[in-house]
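With one protein chain withheld, the remaining protein chains of the complex are depicted in position.
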Amino acid sequence: MPDSAILLIHCPDRKGIVAAVADFICRHNGNILHADQHQDASLGLFFMRVEWDLGGFDLDLADFAAEFEAIAREFRMRWRLERSSARPKAAIFVSRHDHCLADLLYRHRSGELACHVSLVISNHPDASDLAGFYRVPFHHVPVEPGNREAAEEEQLRLLDAHGIDLVVLARYMQVLSPAFVARYPQRIINVHHSFLPAFSGPRPYHRAFERGVKLIGATSHYVTNDLDEGPIIEQDVVRVSHRDQLEDMVQKGRDLEKVVLARAVRWHALHRILVYANKTVVFD
Amino acid sequence: MPDSAILLIHCPDRKGIVAAVADFICRHNGNILHADQHQDASLGLFFMRVEWDLGGFDLDLADFAAEFEAIAREFRMRWRLERSSARPKAAIFVSRHDHCLADLLYRHRSGELACHVSLVISNHPDASDLAGFYRVPFHHVPVEPGNREAAEEEQLRLLDAHGIDLVVLARYMQVLSPAFVARYPQRIINVHHSFLPAFSGPRPYHRAFERGVKLIGATSHYVTNDLDEGPIIEQDVVRVSHRDQLEDMVQKGRDLEKVVLARAVRWHALHRILVYANKTVVFD
Amino acid sequence: MPDSAILLIHCPDRKGIVAAVADFICRHNGNILHADQHQDASLGLFFMRVEWDLGGFDLDLADFAAEFEAIAREFRMRWRLERSSARPKAAIFVSRHDHCLADLLYRHRSGELACHVSLVISNHPDASDLAGFYRVPFHHVPVEPGNREAAEEEQLRLLDAHGIDLVVLARYMQVLSPAFVARYPQRIINVHHSFLPAFSGPRPYHRAFERGVKLIGATSHYVTNDLDEGPIIEQDVVRVSHRDQLEDMVQKGRDLEKVVLARAVRWHALHRILVYANKTVVFD
Partner (left out) sequence: MPDSAILLIHCPDRKGIVAAVADFICRHNGNILHADQHQDASLGLFFMRVEWDLGGFDLDLADFAAEFEAIAREFRMRWRLERSSARPKAAIFVSRHDHCLADLLYRHRSGELACHVSLVISNHPDASDLAGFYRVPFHHVPVEPGNREAAEEEQLRLLDAHGIDLVVLARYMQVLSPAFVARYPQRIINVHHSFLPAFSGPRPYHRAFERGVKLIGATSHYVTNDLDEGPIIEQDVVRVSHRDQLEDMVQKGRDLEKVVLARAVRWHALHRILVYANKTVVFD
């Protein structure tokens, strides 16, 4: 893995953007590893992700903003620069169902997630052993009716203390307050156990079973203040039939939840996701 | 293909049903080709489909009801008997989008649909050539604001005249009246261009595009008086990404619509579907 | 979960089998929970799986064989009787790649596998911690060139000591001897990291990458003496593109390996698989 820089750009579409960016990197002797762009024709928007090898790149990243400013201003860009060697720090929130947690911790250990899992927070003590086995600090923060505010304060304190960049809700069954969400814009990923927008809200498997659908799904998305309405990152489905009882759906669904959440975390950590208009661009 | 009888049963679950039915067929020297059953444990219901070869079966099907009555009464069965050699007669309704129609007509010619397509009815004249090529009678029945009732009368007259058993709405964009639907209970199959219950109602691709979903779908279902709420027969999905514009979704979706509708028609024609509690049991 | 009996039957196809079996169960006051059958028309074979509730069944299972003998002889059946409450005991064999092991152990703990994992055996010591965390005995049995025979003796001794019914090769990279395989006919399940019969043998991901396929797969199958040629139980695939480097394929493939192996183990443990003609019937 070379040490690389990743530039994410979002601006009105017009001529010359690719040329300007590529020329800038080239002038500083950067070797482009990946470049991908997207246009939303109806909104007239341009999106770009470009990644280049920092070996030989002759501009200190600390000076990047100053040097790049002229281009950014000319094209009215919103942009950010990331570095592949600076792995994001993630906290995983979980309630009783720990299949996504177990899955993420295993993937973390095998290096697949592209981020560092620094912390597990749960409103139940059950997952303590699992976190311990994978040597990730575990904090039990009970959430009772009436103490949500205090619980969130404690959670935020822990996130601050660990310098967390990304919050992963791995079947965490508590709704976060707008104040909490506002602290981590586009940095909280949730998994919902249905194919959104179908069966948003509670008990999606029960409702899927009652409706008699022939496929069930799972969705990972960024959390906003509209429950289950945030930008969708990934979805997957599996076939069911009349033979599948509710508990079969729950079991089949678990495998979907695990993969759609793990993919979302990995893509986020690789800085491959751009959000706009309540949608995601996932560069691949 | 042997000439076979198909018995579909629906009753409260209790001991001895399979034995009673299998023994009845056996006593009359029938060779069971397929037998499948299903229990809905939560509702305490039992469903069965049994198909046997009529070669050697020593009971005239005209006498079946009288002979089977004792068993049916004992187990409080709702049942029906079908014969594989009596292929259902289908009418296809279509509006401007004719991809499902073209697909169904081709499958009909190749013998895949297991029914006889006797009639194409459209509120536009466009599909006349296509129907003509496949030698299926075509009727143009315009539907204008204000004449829906008269149009439905004409449609029903045509269905009666052709002895139609099954109405297939192959992207037919008119809503049928409750009176029409009541004439063909569980005998009208529609295709909806979304993964129901997501995006029920109009313009599902537009709304899927706006919501930024990562999979789009199509659903075939029996028509009831609740729009897009009837028992689901089949669903399928295909992956989309931010690169897919609305027109790409429409195009990808067409391939889904074709297969989910064709499968539903075939399964219906093979008498493999039982409906209960607004769901389907699809025996395979 | 009621305590139930499962009867698996395999015989030449002829009239009256379903009736005879259903009547037998009915006469002894058994309530059939599931019944499924299959015919292989080209080979003239009949297969059946029937499961009934033992509550109220008036025949002691110890006397079943004697009572059922007349029917079995008449129809020339090969049959076996299983009991859902007697969960099979499984041993998992693993080498260095432990993702399938971790997955199976988690599913075991959550009760999903329908069997008891009694033992983990590895030719490397690495998985000891993981097995320990899930409280499953772990045995390190090194396999070196020249000591395979001794290693297998030790493995077989362990299997005997634990009364193992099923051996699961969860990415175990050693080939078992014919003598070993003969001890567990249709009781050894392997996962191969390709879509068999494509890329049988070593390094399937390398060869898939070189061939430029657009989907990669994984296969679970019973082990026979023909490497990768045993009866296939389950397969699944995932889409890849030119963007996927070899390591991406390996990573995507791991998720397939886990699910196809877990499904195979579960179905085997639920006595849902019948083997004939080097194929499987998987009742559902």
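What to note about this one:
Going by the order they are written in, the chains are A, B and C; count residues from 1 in each one.
One rule holds for everything that comes next: a contact is a pair of C-beta atoms (placed from the backbone, for glycine too) under 8 Å apart; a residue touches a chain by one contact, two chains touch by 3 or more.
Because the structure is predicted, anything quoted here is derived from the model rather than measured.
Taking the complete complex into account, C:I232 is the one of C:A90, C:I232 or C:M249 that touches the chain left out.
The chain not displayed touches chain C at residues 38, 41, 195-199, 211-215, 217, 231-237, 241-243, 245, 277-282, 284.
Where chain B meets the omitted chain, the residues involved are 99, 102-103, 106, 110, 112, 129, 133, 241, 243, 251, 255, 259, 284. Along chain A, the points of touch with the absent chain fall at residues 14-20, 22-23, 25-26, 29-37, 39, 56, 239.
In this section, only the chains that are shown with their structure count from here on.
If each chain is reduced to the centroid of its CA atoms, chain A and chain B end up 41 Å from each other.
Computed centre separation for the pair chain B/chain C is 37 angstrom, with centres defined by C-alpha atoms. Counting partners per residue, chain B has no residue that reaches two or more other chains.
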